[in-house]
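Just one protein chain is left out here, and the rest sit where they should.
So, subunit A:
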Amino acid sequence: MDHTKTFFLDGQEIPFKEGQTVFDAAMAAGVYIPHLCHNPDYEPHSSCRLCTVIVNGRPFAACTQPAVAGQMIQNDTPELREMRRTLTQMLFVEGNHYCPTCEKSGHCKLQATAYDLGLQDNHFPQFFPKREVDASHPDFVLDRDRCILCGHCVRVSRDVDRKCVFAMTHRGIKTEIVVDSPTGLLKDSRLTMEDEAANVCPVGALMPKRKGFQVPIGERPYDKAPIRVDSVKNFRIREERRHG
């Protein structure tokens, strides 16, 4: 592997391979960049903007920005932390996220990222949207109020499962998930337990039924390790698996 090229991330020299993104190179080097809409298993699409870094003085999303030799990049600065905190607060207020009663708690990337960024409150007035809850499916519940519009279910159902069970409709603040079925309900869709899309939601929007509290509070992934440790570890395991 050719690791001769490098860029600088907060002063640290990071090696990268040609074609690698800033995000991938940083994570491979053990440097965490906060992110919510990106999962290294799939193509990035840079919508949550939490991974915004400053490349040679200009902001870019790290998950889609190709690494270039010699770049000076800022990642963990007070200003970027503050912006990421605000972006996370935005996600909290546009939906209805009640961690204490949510089964995803301790397993939820939005919650874990909020902890990581030191979020103390939602800051902005809540929007309190009233979006449709779809509990029609025997195995899943779709609670649109908890959706952060990361698009994972849409992309994975389309690109991996080849079923296109999910899509987005409307636009702007009214954007929401729409299910592909004659009735628009999950029960009439082609979603099954085996689908990768069924297990990819980073928050509590698409949840399996009858699994509540199988893993006790206190033993869930982000109870054990903060997201910055957990995601770097998982990124490395994945890289090792991929490259032997």
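Methods note: contacts are C-beta pairs under 8 Å (C-beta built on N, C-alpha and C of every residue); 3 or more make two chains touch, one makes a residue touch a chain; residues count from 1.
We take it that contacts and distances are computed from a predicted model.
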The chain that is not shown, which UniProt protein name from "Sensor histidine kinase", "ATP synthase subunit a", "ABC transporter permease" or "NADH dehydrogenase" does it carry? "NADH dehydrogenase"
Quick one: which of A:164, A:215 or A:229 touches the chain that's been left out? A:164
Any idea which of A:46, A:75 or A:231 touches the chain not displayed? A:46
Which candidate, A:15, A:66 or A:226, sits in contact with the chain we can't see? A:66
What subunit A residues would touch the chain not displayed? 44-50, 52, 59-61, 64-66, 83, 86-87, 90-91, 93-94, 124-125, 127, 149, 164-175, 178-182, 184
